[in-house]
Every structure is written in C-alpha cells, then in structure tokens.
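As you look at this complex, bear in mind that one protein chain is not there, while each of the others sits in place.
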C-alpha cells in the first residue's frame, strides 16, 4: 500500500493531457502522457496483485473490433475492460450488416450509444488502419456533438499499419522493470533487427512502434534489416529526429550481427518489406488472389536469401557481456519448435521465454491505464479514491 | 431528477399488463402497455444520462439468438442487458449441437437454467420466425411448470417475419421526441413507402411493424408500393381496422409521390414482395440454390422497373412544407454512397442523417424497458427505488 501511495504521489507531479483523448500513436503524446500511462498501469497492477478492485464502471460496454486474428491483444483488451467494470462486446464484421453498405461513420455511432471504449486492430493494409481509426474517431466526435451519443467513447489503437502502441508501451514497461527505472534506459543500446521467417506479410507496426518510442528516452537504437526491407520512411525519419532530441541515437545498418554488437537489448522480429506491403495492400483491396499468390512466392524467395538473419548462441555472444535481454511480441517463429527455420533458435528462445511472457503480461494493464486516463481529468485523485474505497476483487 | 420523478408519476397512472409477458407483436399489447414501455424507456435513458445506475441484476444471463446478421440490434440488446446487470450469452447455432437433432423444446430449456431473458431475431422465413418464438415460449412455460427452470425467462422479439417491435417502438419514441408528445401525433400524416434497392429479399417486418403500430395513435398512415409488392394481407387489414378505431386513417396507394403529398413523416424502405418471400421461403427450406439464384434474378429484374421509387429532393418537396421528417431503420441503400442507385439520394440522406442516428439510439432503451416491465409488477415503484438508491454508473 505504501508502494502504491508513493507511485500516486509521483503521478501527481505529471501533467498528462489524455483526458478524453484517443491513444493512436505514441509519438503524438507528450513525455508526461507516456509516463502517466506507465505509472497508472503499474498502480493498477499493484492494486490487482493486492486484491484491490479498480472497478470504475457499474455497467458499460467496451467494444473490440479485430480485423486481424489475435490472442494476446484480444485477451489483454478483455482483461482490461473487465477489470474496470465494462463488458466486452465484439464487433464481428462477419455477423454484422456492415457488408451491406453500412458506412464507417454510421457503424461507429450504432455501436456507441452505451459504449465507453472502442479498441481496434486493423493492421493488414498499409495506409489504411490508422486512417480508419481516425475516421471512427471523427464519426464519434460528430455523433457526440450532434446529441446522438451521450458520451464520446475513447479509442485505443490495438495495432494499426503504423504503430502498435499497446505493445510498445508494454515493452517499455518491461524494460523499466528490467533496468530499474526509466532514467536507467538512457544510453542503453537496443537492436531492433529484422529476422528470417518462413511466412510473409507480417505488419511493420511492431518495429515502427519500438523505434518510434524508444528513441524518446535517450536510448541508442539500431535498426537492422537486409537491403529492401525498410520500414515506412517517415517513421524512420521520425526516429532519427526523436533520438537527436532526447540525447540518444538512431542508426540503420544492414547486418543483424552489427546491430547486436554490445547491445543491452535485442528485439529481432520478422516483417514484410515496405514495398511488398504496398503491393500487397493493392492486391488485397482488388481481391486479386492470383497476384497475392505470386507476390507471396516472390516475397518468400526473397526472404529465403536471408535465412542467416536468425538469432542463435553465436549472435547473442556479440551482445553486451553476451547477455542482452531478448524481446519479442510473440508468437515467435522458433526454429525446431514452431517452424523449421525461423527468427530464433529453440535454445535462445527457451532461455528468455519467461522474460517474453512477462513482457506480454504488461499489456492488459497498459490498456486499462489508457482507458483510465481517458476517463479522469485527475487520475491520481481517482486512484486515491479507489485505494480508500478498499474494495476486494476476490472474496466475500 | 425532477423530470424523472414526474415521469414516474405519469407511469403510475398506467395499468400495463406486461409482468412476466413476452413481447412479440405490438398489436397484442394494450395502449397502456405500449405507453408504459415508452415511458420506462425514457426514464432509463434519463437515468443513464444522469449517471444513475439502473442495474437490477447482480448476476444473470441474457441470451441472444440471431438467425440473421445484425449490428445495431445486436449492440442494442447487449447494451440493454448490460445496463440492467445481465451478461450476454450468444446462442450461436454453428457452435452448438442444435444441428444434431436437438429439438427447439430442448434447446430452449438447456439455455435457460440461469437465464433471465432471451432475445431472438428470426426474420428470414415467412411463417416461421414468429412461430419459432412462440414455440420457444411454450417450451419455457413447460420447463417452468415442471420444475426444470427456477424462473420463466422473458422473450423479446428482435425481428421476426411479421413484426419488428423494438424497431417500431424506437421509431415511435423518435416521433414523440420530434413532435413533443404522443398526443401530437394525432392527425399527423406518415408515408410508409416501398423504395428501390439493388438487393432483394429484405424482410417485410419493418413496414409491417410501422403500419401495425402507428395506426393505433390516430395517425394518417399511407402505405405505398408498386403493384405486386404488398405486405402480409392480414397485417394490412389489421392496420385498416386499427386506424378506424383510433380515429386515424389507413390507405394503400401505388405511387411514392402520392404518399408523400403533405406528409409530416416519410418512411421509405425497400422490401421484397410477399409472393417473392413466399417462394423464397420454400426454396430456402429446400436448399434449392439454383432456384434461389433464378428467383433473385427475376426479383431484381422486377425491382429494376421501379428505380424511380427513390427519395430525392424533388419528392421531398411534395411533403408538408417540403420538410417532412425522413425515417429509416438503417442501413439505407444510399445512391452514390453505399450503392449506385438506391432508396434515397446522398443529399437527402445527409440532411436527415443525424435524425436517423437518433432514431436508432432509442432501441437500447426500448429493449431494456421491455425487460424491465417483464420483471416488475409495479415498474414505477421499482424505478423510484432505483432513484433513491442513487448508485453511480460511472465513478468511484
């Protein structure tokens, strides 16, 4: 309890401006915003670990819309919503009338009459996902302004084409836990590297989210990928700019080994090259299944040239004292376990397996925190009231 | 709060007989029943707008069964159930063992051991949907009588082949809001008109629900459709009879323009002709996909003869002072937006878009109200207790 109270005191000193704001890109948010989300997430976790209920809704819906498969984000969103007292209602487009000419503007209002929060995953189409979220947001603004909606539900980006903020923030929380505090991350070297995978078409949003967030805290960020596997150019530029401002650094190299040298943290993950995703987006929109098959073959053949971009014992030895922290958003393509040849060897993964699970474990609290700060102008005060209320989560 | 108390006083004067009754057709219910549902819906909405929790269940399931796609009714039912404290449990027939020879009688009991409410949408087959709901109802009566069920769950019709009572009642609430009160609807002219759509097979239950409800309150109801597009004959007759009794009028014309003349309200909506739905029902039951394709082609060709049955500026000018209220259950087929040529032009729809959203926004409260009056012999007393309890929906 003392620990929680101390954290609430720290929270009081921040000036977040997240009240009634959507959370769509970490780089749209101030440093205080990010710190507040991290701190509230920690406090909510501490509360739950101490069997303190953080329910703030007596009833209410939290809508999820997954335009791509998901296990951990789905459960994280459900857990967060439930913890705060909202019931999940999934917008399953296959069971709705959306196909029948319903506009985004309309659907956004129709699902929101009694809803408090909307979480959206839309990461398949370059140039589309984030745009879609903003379109939903505008429709909600419009509905609220015109008296259609009694409240303007908040939106949280559960992964788009540009960023994966709940993942990146959970990863940052993991680093804070691992290295003690946010200050300690200054000067730490993180290698965000492309890795070989026997599948293609993986979104760019995870590596983009990581370089877009970690460059803000004085870290030395190295992005590594084979020629042609670049990310969205604007995000790479943003990372450079942010690193300069925060007193860190950002560079791009074309060798996994080079990026790993003296790294404190390695984040190896497969993604599709930007130019492939651009082609794929057009083909998907045209439902050109022949074209998609052809693109897949080409892309997989291209990938196969870089099978040596895999994390093994040898490569880990290159890192700081041979023991950098390995990170992954999961599921990883693990050679000899989930595929023949993949992003990481079974042996390396096993060594860091529990760490990656803990990394994932922050996500429910990060999401709950984003919801929380959206609903209270003064989150510290609200958390203090929860503490005083002292309601048990479990028990009679 | 004064406003709510005043409404509760008005509610006290009514003598509804809805306690433990299913809500299947509006015309089975007395005028006091309908007034009570409307008033309780308003009160529940006022409460929510004032952050007063109207939870009456500490736990409990509310079962939904959607035999057709749905967005707004699905979310409305979920919102209503959640607001009163019940968790939604969807009976998804594709994931159940119903296909394996389970009878309706049996399933109805199996899903009801701890359930308080069942909402059913079954609007695909003429002669089937409403019958199915009654079959479920009988099975629940039987289960309750024989000690299988501790309570007899209530049933709400979320759209059948005959009526769409939650839609029609939400529409009526919208008209009350728009024109000030129920009394003011007397003598108002409403045009319920068929409209062109590039799709076919749309249920008849919306127009039937509207003419079956609005004729009870002294309105002048004009139903318009091209020759051959009639509704279920018994419902047309019922509308006539009710109009006579309520001091309103009911007539059928074969021109959208004629129906729009001097109309206070226009309700243009596509539907399949009765005789097509009859054929379609047989073909669907026989799984005759060839026959269905042929019928679709014929029906679409027939529809195409009436492309001029679309709402545009010109037609709106025919209405009372050129500014009748446009209504639609959504989604509408909007020319140039969701289809090439449809029920209404983009321009007309845009003008009334916010109105149609507000119209839809009444549905969650209408459903919650139907659930509420099913559970309390004296709903006014129950609402007063909720008011005194004064529990916040959101907050600490």
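A few points about this structure:
Here the chain labels run A and B in written order, and each chain numbers its own residues starting at 1.
The working rule: a residue touches a chain if its C-beta (ideal position, glycine included) is under 8 Å from a C-beta of that chain, and two chains touch if they have at least 3 such contacts.
Quick caveat: nothing in here was measured; it's all calculated off a predicted structure.
Among the residues B:28, B:49 or B:106, only B:106 touches the chain that is left out of the figure.
Of the options A:72, A:261 or A:347, the residue whose C-beta touches the omitted chain is A:72. Only one residue in the set B:61, B:239, B:283 or B:380 touches the chain that does not appear here, and it is B:61. Seen from subunit B, the chain kept out of the figure touches residues 56-61, 63, 87, 89, 91, 95-98, 100-103, 106-107, 109-111, 113-116, 143, 146-150, 375, 382, 385-386, 389.
Of the residues in subunit A, those that touch the hidden partner chain are 48-49, 53, 55, 66, 69-72, 74-76, 78-79, 82-85, 87-88, 199, 330-331, 333-334, 337-339, 342, 354, 357-358, 360-361, 363-364, 391-396.
In the analysis below, only the chains that are shown with their structure count from here on.
Rounded to whole angstrom, the centroid-to-centroid distance between subunit A and subunit B, based on C-alpha atoms, equals 40 Å.
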